[in-house]
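Please find one structure pasted underneath; my questions will follow.
A single protein chain has been removed from this complex, and every other one stays in its place.
Going by the order they are written in, the chains are A and B; count residues from 1 in each one.
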Amino acid sequence: MLSSVILDSAIMVTAGLVLLALLMNVWRMLKGPSVADRILALDTLYINSIALIILLGLYNGSPLYFEGALLIAMLGFVSTAALSKYLLRGDIIE
Amino acid sequence: MDDVINIAVALLLLTGGFFIFVGSVGLMKLPDFFTRLHAPTKATTLGIGSVLMASMLLTSLRDGGLSIHELVISLFLFITAPVSAYMMAKAALHKKVEPLQRTRQRELSSRITRRQPPE
Partner (left out) sequence: MKAVFPMPLHSALLLLVWLLLNGFSAGQLVLGLFLGWLIPLITAPYTDHQSRAGKPLLIGRYILRLLWDILVSNIEVARRVLGRNRKLNPGFIAYPLALTGDFPLTVLASTISLTPGTVSVDFSEDKRWLYIHALHIDSEDAIISDIRQRYEQPLREIFSC
């Protein structure tokens, strides 16, 4: 059962990498400098959090997390689009 | 057989984690908005792609049978990533975010904002 030990530690290492990635995204979101940078950081943040949720699902062996990941993917895209649109027009729904 | 799949999943996860990490390093350290824009496209395509592939392999092994609904997330991200990159770039140009000083053909950015053809 050596391989399952390797798998578990691989999940842990990957989760650590994703966690560092999330921290760097938050740093960029707080620092800016422009609003577009913050939106970009938010976009990357949600994409990376999908990876973290999938990893959690793998670790716990539960398929339920998949639904959460799908929801984040959809809401994240819509919010990025809405925020960019707001910057472009000063209005979201024309 | 289980061993082979476990090792393959571990490798896929580590590749995915590495590219997600590199994408975010890029987001943090690259010098201007337009170069940073390259980071999330990298994180989605290969990073999330391989993590989702790993998840697909492992859940197929655990539950028996084929589990491919992670494919839906990958597909969705592949379709939406270019769209959001395009919208953010457009918003940044509209807000007159300055490209890096040494960007080649820097003068094009004002023409792009007005959607004119180059001279």
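Everything that follows uses one rule, which is that a residue touches a chain if its C-beta (ideal position, glycine included) is under 8 Å from a C-beta of that chain, and two chains touch if they have at least 3 such contacts.
Given the structure is predicted, the values throughout are model-derived calculations rather than measurements.
The chain we do not see here touches B in the full complex.
For the options B:L13, B:V51 or B:L93, the residue in contact with the chain missing from this view is B:L93.
In the full complex, chain B touches the hidden chain at residues 18-19, 22-23, 25-26, 29-32, 34-35, 37-39, 41-42, 45-46, 49, 68-69, 71-72, 78-79, 81-83, 85-86, 89-90, 93, 99-100, 102-106, 108-109, 112, 115-118.
Going forward, only the chains that are shown with their structure count from here on.
One finds 11 Å separating the Cα centroids of chain A and chain B. By the touch criterion given at the top, residues 2-3, 6-7, 9-11, 13-14, 16-18, 20-21, 23-25, 27-28, 33, 36-37, 39-40, 43-44, 47-48, 51-52, 54-55, 58-59, 62-63, 67, 69-70, 72-73, 76-77, 80-81, 83-84, 87-88, 90-92, 94-95, 97 of chain B touch chain A in their complex.
Those residues of chain A that touch chain B in the complex are listed here as 2-4, 6-7, 10-11, 13-18, 20-22, 24-25, 27-28, 34-37, 39-41, 43-44, 47-48, 50-51, 54-55, 57-58, 61, 63, 66, 69-70, 73-74, 77, 80-81, 83-85, 87-88.
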